[in-house]
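Of the protein chains in this complex, all but one are displayed in their positions.
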Amino acid sequence: MSDRNGIRLGELVERLGGQLIGDDNLIVNGIAPLEQAEATNITFLSNSKLRQQARKTLAAAIIIHEADVGFLQPEFKGGLILVENPYVYFAKTAQFFAQSELQKQPTLAPGIHPSACVDPSAQIAATAVIGPLVCIESHVVIEDNVRIDGGCFIGRGARIGAHSHFYANVSWHHDCRIGRHAIVYSGAVIGNEGFGFANDAGRWIKIPQRGGVIIGDDVEIGANTCIDRGTLTDTIIEDGVKLDNQIQIGHNCYIGAHTAMAGCVGVAGSAKIGRHCTFGGAAMVLGHLNIADNVHISAGSLVSRSISEPGQYTGFFPLAKNADWEKSAAIVRNLDSLRDRVRALEKMIELPTSTRQESSEN
Amino acid sequence: MSDRNGIRLGELVERLGGQLIGDDNLIVNGIAPLEQAEATNITFLSNSKLRQQARKTLAAAIIIHEADVGFLQPEFKGGLILVENPYVYFAKTAQFFAQSELQKQPTLAPGIHPSACVDPSAQIAATAVIGPLVCIESHVVIEDNVRIDGGCFIGRGARIGAHSHFYANVSWHHDCRIGRHAIVYSGAVIGNEGFGFANDAGRWIKIPQRGGVIIGDDVEIGANTCIDRGTLTDTIIEDGVKLDNQIQIGHNCYIGAHTAMAGCVGVAGSAKIGRHCTFGGAAMVLGHLNIADNVHISAGSLVSRSISEPGQYTGFFPLAKNADWEKSAAIVRNLDSLRDRVRALEKMIELPTSTRQESSEN
Partner (left out) sequence: MSDRNGIRLGELVERLGGQLIGDDNLIVNGIAPLEQAEATNITFLSNSKLRQQARKTLAAAIIIHEADVGFLQPEFKGGLILVENPYVYFAKTAQFFAQSELQKQPTLAPGIHPSACVDPSAQIAATAVIGPLVCIESHVVIEDNVRIDGGCFIGRGARIGAHSHFYANVSWHHDCRIGRHAIVYSGAVIGNEGFGFANDAGRWIKIPQRGGVIIGDDVEIGANTCIDRGTLTDTIIEDGVKLDNQIQIGHNCYIGAHTAMAGCVGVAGSAKIGRHCTFGGAAMVLGHLNIADNVHISAGSLVSRSISEPGQYTGFFPLAKNADWEKSAAIVRNLDSLRDRVRALEKMIELPTSTRQESSEN
């Protein structure tokens, strides 16, 4: 949380923007949450609900939106950096400190670790770092400044764009490609053969998967996440897509730029998902569906039909104490019977036509 | 999608069956979907909903069911291969082209890569291919034509049947066995110790897991899928079972032949699942349940009791716009109150006995 080498608040604002209120010669040496921040840290207020905690923070300065400033004064005496989006500014400040921290670590020397197995036909940029016990097959292309950590497997004909970083034990299969500035975490499996079978009188006949996986720039792929190769064409992941851990992307999927998926999401084969979508944890999308741009799916929700209209969609059974859930679940199982009873009542007391017509939609 | 070396339509039909209508000397060099197919490709129509697209395809020939032929004529001028099940025929045609593609690639020489660590007591068939950085422990048996790709771990006493293929970075634990023609994808973990604990006044006492995992022929195990070893007896996977990625199979499970599970499915310990079942993505099965043959579980559904009757079963909360879901969810939480109101109404207007009796089931 604290770095030896600090930065003047004035210099930070010169680099990252925002309007500084307070002493621009104050030195801060790290960023921390409101409650953990020490006197030499900067902190941030990205959620007005935390304004009480912000008042009491020990931090030297707060990244804040103009709307929250009045609440802090006069109690908070430190510096204020007024910005449009405190959370984005926090991210950039954290990047700044992370980078200066990184510079203090010994840099990895470019080159191929002697324990790695690299096919002679592979083209490895001189600036790339290939870690211990890595396996690189024939005709792989590794561009400038790529870093491949210990134990990764890169199949024949794959191409890894410049400045990308593969963490330990990634499995990257033949002929799959990823762009620049990508991050792939441990245990991810890209380009394995998807789940394709035709049922022939009870036996499953394998459909060979001969497409590839084509991934754009600035993509992040979480630990133990899988992306299957296409069947006849390619699985496509556009620029800026962010996938968390334990995600499953089926064959032939198309995921539009800047879409983000939280952990444990599943997308069945041939789904086409738009740009700037978000998926909460463990959301599932059935196969062959189309999801428009700017669709947001809540955690734990199953998408069983295509969605053409932007917006937030949800579908999970609300949590309750088990005894209460038992009651609700029992009625849910027999909802048509409850509706029939309402119909019978309506008939008995002869509800006016207009109301009954509306009812008949149910 | 296109292969240099083509095949005459007449020869394809001789090999794979079906009835050809059209020029049997037409050469096709690959298979592609209706819309992407080029003039030298064959395509297929396995879903009548796509008949409009089939009319306009550029493909040289279409694999088709008799029932759809009338719709295409006279617009579509190419060849027609009439078959009972176009999707199965597509799978077989794709296999044909994949195999001829494969034959053009350099074959892997049998033998053990010098970087692999193989215990001297292991029996490796002379025709097997053991890739780089593979670790094989004592008394392992690897049969003919097996292929183990880079970075796999095979624990002591394991046995891998002939013609099986392990992709990179599989973890296969001691004494587990798999039959012939199996495929195991990257990151799969077979035979780790299952989740067995007895709670002793708040502390978890480990139950050692001393059974194994016994897997039949023609089984496919997806990327990052886990199958736990049994506790006192074995976990059993019968012939022809197909498991997609990210699946979890608990200890002591028994999965019947030709059952298929889509990605992210979970099966808790000691569940016994029949033959020819299918499980949609992220379906979950609780422990110690019995599922009959020919049961089909929809995606996202939790199986909380045994199922003795074949058929399709479903249980997920339907997706809705978030605002609509909020309303439904609020009522679901208080469904017993809504039912009580219906009861009160029934009492007020004295519904005839027969109707009320039906109601009392709720």
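Note that the chains are named A and B in the order they appear, and that numbering of residues resets to 1 at the start of each chain.
As a convention for this text, a contact is a pair of C-beta atoms (placed from the backbone, for glycine too) under 8 Å apart; a residue touches a chain by one contact, two chains touch by 3 or more.
Predicted model only: the values in this text are computed from it and were never measured.
Residue A:262 is the one among A:176, A:190 or A:262 that touches the chain not shown. Shown as candidates are A:6, A:79 or A:151; the residue that touches the absent chain is A:151.
When the whole complex is considered, the residue among A:58, A:162 or A:342 that touches the unshown chain is A:342. One of B:70, B:106, B:120 or B:311 touches the chain omitted from the figure, and that residue is B:311.
Residues of chain B that touch the chain left out of the display are 115, 117, 133, 135, 137, 151, 153, 155, 169, 171, 173, 187, 189, 192-193, 195-200, 202-208, 210, 224, 226, 228, 231-233, 246, 248, 250, 264, 266, 268, 282, 284, 286, 297-298, 301-305, 311-318, 320, 324, 327-328, 330-332, 334, 337-338, 341-342, 344-345, 348-349. Listed by residue number, the positions of chain A touching the unshown chain are 1, 31-33, 36, 85, 87-88, 90-92, 94-95, 97-98, 101, 113, 115, 131-133, 149-151, 167-169, 183, 185-187, 220, 222-224, 240, 242, 244-246, 258, 260, 262-264, 276, 280-282, 299-300, 316-322, 325-326, 329, 332-336, 338-339, 342, 345-346, 349, 351, 355, 358-359, 361-362.
We take it that only the chains that are shown with their structure count from here on.
One inter-chain figure worth recording: chain A and chain B are separated by 26 Å, centre to centre, where each centre is the mean of the chain's CA atoms.
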